[in-house]
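Every protein chain but one is kept in place in this view of the complex.
For reference, chains read A and B in written order, and residue numbers begin at 1 within each chain.
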Amino acid sequence: MLGPDPSWYLVVAAILFSIGAFGVLLRRSPLVVLLSIEIMLNGANLALIGFSRVHGDHDGQIFALCVMAVAAAEAVVGLGIIVAMSRRRLTLDVDQFRALRG
Amino acid sequence: MIQGAWLCLLAPLAGAFAITVMGDSIGRRTAGWIATLAVFAGFGGAVAALVGLLGHGEEEREYVSTAWTWLDTGSFQVGLNLVLDPLSATMMLIVTGVGGLIVLYSVGYMDGDDEERRYFAYMALFVFAMLLLVQGGNFLLLLAGWGLVGLASYLLIGFWHERPEAVAAAKKAFVMNAFGDATMALALFVLVWQTGSLAFAESFAGTEEMSSTALNLVALGLLGGAVAKSAQLPLHTWLPDAMEGPTPVSALIHAATMVTAGVYLICRAHPIFEAAPAIQDLAAGIGALTLVVAGLVALVQTDIKRVIAYSTMSQIGYMFLGAGLGAYGFAMFHLMTHAFFKALLFMAAGVVIHHLAGEQDIRQMGGLRRLMPFTFAAFLIGSLALVGIPPLSGFFSKDGILASALDAGAYGYLLFAAGLLGTLLTGLYTFRLFFVVWGGDPSPLVERHAGGGHGRQSERAASRAHGEPHGGEGPWTMLLPVGILAVLAVVGGWLQIPGVWHEFTHWLEPVAEPLVEPSLGQELLTSSLAVGFGLVGVAVAWLFYGARRREAPDARGVRDVLEHKFYFDELYDLAFYRPAVALSALWRRGIEEPLIGGSITGVTLGARRAGTLVGGAQTGYLRSYALAIGFGVVVLTVVFLAVR
Partner (left out) sequence: MTTALIVLPLTAALVVWLLPLPARVAGGLALAAMLAETALWGVAVARFDFGESLQLVDRQTWFSDLGVSYHVGFFGFSLWLAGVSIVVCTAAIAYAWWARRERARAYHGLLLFLTGAIVGVFAAQDLLVFYVFFEAMLIPLYVLIGVWGGVRRVQATVKFVIYTMAGSLLMLASIVVLGLSQGTFDLVESGRSDSVWIFLGFLVAFAVKAPLFPFHGWLVDAYRESPPELSAILSGVVSKAAVYGLLRIGIAKFGEPVQDLQLAILVLAAVGLVYASLLAFRARDVRTVVAYSSMGQMSLIVMGLFSLNEIGVTGSIVHSVAHGLVSAALFLLAGMVEARTGGTSDFARIGGLAKGRPAFATLVLIVGVIALAVPGSAIFAGEFLILTGIYDQGWWWSAIGAGAIVLAAMYMLRAISGILHRSRELQPPAGTRDLRPAELGVLVPLVAALLFLSAWPASISERSFPPAPEEAAEVTP
């Protein structure tokens, strides 16, 4: 089998996911939050492809493709919202948007 | 024959229905004539039934005719059936005969009233209900008639509904009667379960197998109904108030027919009462007590109609006494003669009230003798018959009851003494009324009306334009019934003369075998004593009120008690009405609003509070949601790992 041991893929995937998760939790700018979410999704994709490699079939890759499609759609909607917000000159700070407070 | 009975029952109903449906399309007077015609058609039916009965042998005089099944649950059936026997035929004749005369009288008396049509529809309805009561062939129909006469009485007492007193009196009468209906209904429940039937013959046959407790309960329940309807102690307080109704109503319902229904009931259900002798004795005792108490209260009344009303209570007390002793024939006989002379007294009083434009206070009256000679004579006949002076009708019937008491042992002697005291009181209050109204010089009020009456219009609270004054004592429609009843009050008693013939009691014997048969000696002894006591009463009345030789004694304490009618009204107010009102208010404030209404408010409030509480977790910070998700994932992972 070519390349490193499959567990390394998982380690990298976990690191990517964690970076993304911390980004979502810590950053305030919606743009960066969106980016962090993309990183998380790609971490997940990497794990899926790694598993696909372990099992030797293509299911994981198909899943990854689906996730990419969803991620693209999400990025479009998210960026659209962010652009609309900046057009209305709203502060680009996720902590300012808490209308759903109980 | 049986067709006559059906005609008798249905003609008044048809009359009431016709007047209601035709409404404004007929004149007021026409309504009166329709009602009169309907009731007299009923009388015709009753006569036909009587003739038919007389044509049969004594033991065959009982017919039951069923129209259809009224109520049916498979195991238990009640038919819409009529019973025709001497007892019901007698009552039919009294109800339609006297009733017809009184409706005819009303044509004159109510002339000019705004709502004559309504009045006559009610009157016809009443006659129908009363006939249903006396003709019903089972206890349920009897109870139906029982309730409907109460309803008609309510409607007629409250006829002048713009007078709050009239409406209050009507409600009081209905509620007290509803109490009687309820106790009667209870008695019927027992009967249904014990005998499986409410038809007279079958339930009487079933009494032999009943326990004495059940029998006593049934008899007590029936007696409760009888006492309420007949205004006996302690359910009597509605009757004097019922005088708020028009005078012909008082004559028909509250003297001649409805209030005597209790006596009819005891006679009709005599096998049950005989099987429960304690209750039958109680009935006689109640009668004796009522006749004395009512006689006492009548002494101090100042309203002409109320005096006669208390006198009615007292006379029905005699009937209860008789029926309770088992002298059914005499009780029914007194019922009949009483219907004659009491209706006569009420209607004569009505002529006076009509003539004096609605005045009912006897202190305002006096010296009417010369002004209204015909009415004077009629009233005198009625008074003498009431006191029981021979040879007028009251003499024969009342003395029959008293003589029967002599034949009933020690308890009978006690009742006899009460009855004699009653005759004394009767003489006293009757002739107090008589002397005050008719004797002496004309009072200022009478002087004012001397030139001819103005009609009764102002008896209505709303003062309206007076009708055309008419000369004489009143229209012929009023005087004719008075005349006929005066004749009946004289001759009505001759059906039954001690030692000569016993037509009336003999006629009723197949239905209700009497328990006591006074001997001729007892009859004679009673007659002399009763007439003597009656005359003493009259003499005392003459002394105080006729000749005015002496001032009436002014015993303050006694007078207060009597004027407050022994405080029965106050007692009932305190014992029933106020607790009901208080309990209702307490429940509304203590249960309905805080608990029942509050519980639902509590549910909504609780839901809202819980929402606020849980809502605190929703900070609105995106990151806290993300953290919660992450934390949740960690927890789930740990759980899955641990569980595996």
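Points worth noting:
Methods note: contacts are C-beta pairs under 8 Å (C-beta built on N, C-alpha and C of every residue); 3 or more make two chains touch, one makes a residue touch a chain.
Every value quoted in this text rests on a predicted model; they were computed, and no experiment measured them.
Within the full complex, the chain left out of the display contacts the shown chains B.
Touching the chain that is not shown, out of B:L148, B:I484 or B:V536: B:L148 (per the contact rule at the top). Shown as candidates are B:T20, B:T302, B:Q364 or B:T619; the residue that touches the absent chain is B:T20. Looking at B:L71, B:A205, B:A278 or B:L574, the residue that reaches the missing chain in the full complex is B:L71.
Within the complete assembly, B:F189 is the residue of B:F189, B:Y413, B:W476 or B:F631 that touches the hidden chain.
Seen across the whole complex, the unshown chain contacts chain B at 20, 23-24, 68-76, 115, 117-118, 132, 140, 143-148, 150-151, 154-155, 158, 161-162, 164, 167, 171, 174-175, 178-179, 181-183, 185-186, 188-190, 192-193, 217, 580-581, 583-585, 587-588, 591-592, 595-597, 599-600, 603-604.
Quick note on the criterion: only the chains that are shown with their structure count from here on.
Mean C-alpha positions place chain A and chain B at a centre distance of 95 Å.
Residue ranges of chain B in contact with chain A, taken from their complex: 612, 614-623, 626-627, 630.
Only residues 21, 24-26, 33, 94-95, 97-102 of chain A touch chain B when the two sit together in their complex.
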